[in-house]
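A single protein chain has been omitted; all remaining protein chains appear in their positions.
Moving on, here comes subunit A:
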Amino acid sequence: MTSSLLFNITTFAYLISMLLFFVFLASRAKALGTAAISVAYGGLVAQTIAIGLRWKESYDLGVGHAPLSNLYESVVFFSWTIVLIYALLDIRYKYRVIGAFVMPFALLGMAWAQLGLNTGIEPLVPALQSNWLLYHVITCFLGYAAFAVACGISIMYLIRANHDESSQKAGEASLISMFPPTRVLDDLNYRAIMVGFPLLTLGIITGAAWANYAWGTYWSWDPKETWSLIVWFVYAAFLHARFTRGWVGRRAAWLSIIGFAATIFCYLGVNLFLSGLHSYGGGK
């Protein structure tokens, strides 16, 4: 069994899980929801083993390092953290249907990684040979994943809020009535960001500590650093919005979606469109 095969199985599992979630939404059959989440959990287990296996394989190649060193590995890890955060949310709050809006993110990541990126295990360049790599990448991506989940929930919030408004007139029932009520979605959105924000803060701090340790500057306004700060500002605004009249509800949901868009730009856009210190992606 190779990590590559397991990653393909994972991708397939996430695809099946997402489709099951969609059918679950349309049919409202509880069994389908259970099936969808079970397949997602299966995929998560397969992916966990695959990541561990890839780690071991890198040692077998004599270039041993944690599988977090290039774009492929980071996208795979991102996808893993998204499903992990969703699983934790599901265990705690049991709003299964959120999977229909979260699994697409995980699937997108895995499909892109498996089909579009260079999957080879490469030796670690000198700049990445540090334990800080592990702390920095893990905290950042867990944070990003929480924001991805929050974004999915916010999209549901906006759909539900629009539906509630229009259905008051029409009085129709539809698959949107499967969604948790807006009050619950708003709360879940906040909870996901409550998990993501401290992790992003830790991610920025570990990044700064690493930069200081390796280059002697904890902050140099590099595009990656700046974008991570932009993301931090957006979510700081989101957290303060809850206490500000006129910013709750829809606007908060939009802030969460904009925050995730900024997160994705910070993660991928900076590498693809701007220059900077984080070398993965881009030319590779």
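Note that in this section contacts are C-beta pairs under 8 Å (C-beta built on N, C-alpha and C of every residue); 3 or more make two chains touch, one makes a residue touch a chain; residues count from 1.
Following the convention adopted for this analysis, contacts and distances are computed from a predicted model.
Student: For the chain that is missing from this picture, which UniProt protein name fits: "Cytochrome c biogenesis protein ResB", "Spermidine/putrescine transport system permease protein", "Tripartite tricarboxylate transporter TctB family protein" or "Putative benzoyl-CoA reductase, bzd-type, O subunit"?
Tutor: UniProt protein name of the non-displayed chain: "Cytochrome c biogenesis protein ResB".
Student: Please output the residues of subunit A touching the missing chain, sorted low to high.
Tutor: Touching the missing chain: residues 63, 122-123, 125-127, 129-130, 132, 187, 194, 197-198, 201-202, 205, 208-209, 212-219, 221, 223, 226-227, 229-230, 233-234, 236-237, 240-241, 243-244, 247, 262, 270, 274.
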